[in-house]
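Removed: one protein chain of the complex. Kept in place: all other protein chains.
Let's turn to subunit A:
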Amino acid sequence: NKIENYVTSQFSLKEKLTPYEYVTGYNNFYEFGTAKSDPALRAHLLKTKPWSLTIEGEVAKPGVYNLEDILKQQQLEERIYRLRCVEAWSMVVPWIGFSLAELIRQMEPTSKAKYVEFTTLYDPKQMPGQKSRILKWPYVEGLRMDEAMNPLSLMATGLYGEEMPNQNGAPLRLIVPWKYGFKSIKSIVKIKFTEQMPKTSWNESAKHEYGFYANVNPDVPHPRWSQRRERVIGASLFTPKRDTELFNGYGEHVAYLYKGMNLRQFF
């Protein structure tokens, strides 16, 4: 289904897009299995309409919202972002979505809200990968409030001009392009405003391997592999790897968030 009425964005990269077949056929979405091809094969099991989003925690307007009602309030825009996976590959994807900051403002978080916690749907019938206990389900991710309010933070509902394919995290997913891909949680059913730092899935699974911040950083290697360079998905066999940039190249927009922080300690 095509999406009508979206504007373009000043934040878009002017780079060659990763082919549609790879964006939608090469996915890490363990709710549907651990192989990259599993999500495209099995995500049809997910029912995305109707979809409700629960807002709770330190917020003035908690409740269960219908996603369609939320979308009516938002201006959709296309943003071409680089997605950098912690596995040292990257894609360039034309997402469609709306500003997370806008949604947060509408929900009016209280002064106690220091973090935003996101939760993916938990339903092993629709998400058969959840039958295996490789991660603690449901999948949880989180951002510091100022990170969530950053203009780059996007709630995406589509890509390549159409509604989000299920394997890419339909109907609503987060995109935080300066962080490794696993932070950009998919198929969100709940947003909670908290005082404490959320317990995020990968961090809980392996603390020394995946930090809470997970900012893209070529100088902080993963304990088992280097993060200096990345393979560009869709490039030819003999194309050299690309040099990974600090904050995935989005430093001018986000570096201020981490001023004075030791990025090796808070990786």
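Rule of thumb we're sticking to: contacts are C-beta pairs under 8 Å (C-beta built on N, C-alpha and C of every residue); 3 or more make two chains touch, one makes a residue touch a chain; residues count from 1.
Definition applied: contacts and distances are computed from a predicted model.
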item	value
Among "Protein-methionine-sulfoxide reductase heme-binding subunit MsrQ", "NitT/TauT family transport system permease protein", "Aldehyde ferredoxin oxidoreductase" or "Iron transporter", the UniProt name of the subunit that does not appear here	"Protein-methionine-sulfoxide reductase heme-binding subunit MsrQ"
Residue among A:Leu41, A:Val64 or A:Ile134 touching the omitted chain	A:Ile134
Contacting the left-out chain in the complete assembly, out of A:Glu87, A:Glu163 or A:Glu245	A:Glu87
Residues belonging to subunit A that touch the chain removed from view	21-22, 25-26, 30, 34, 36, 87, 89, 134-135, 205, 221, 223-226, 228-229, 231, 233-234, 237-238, 240-241
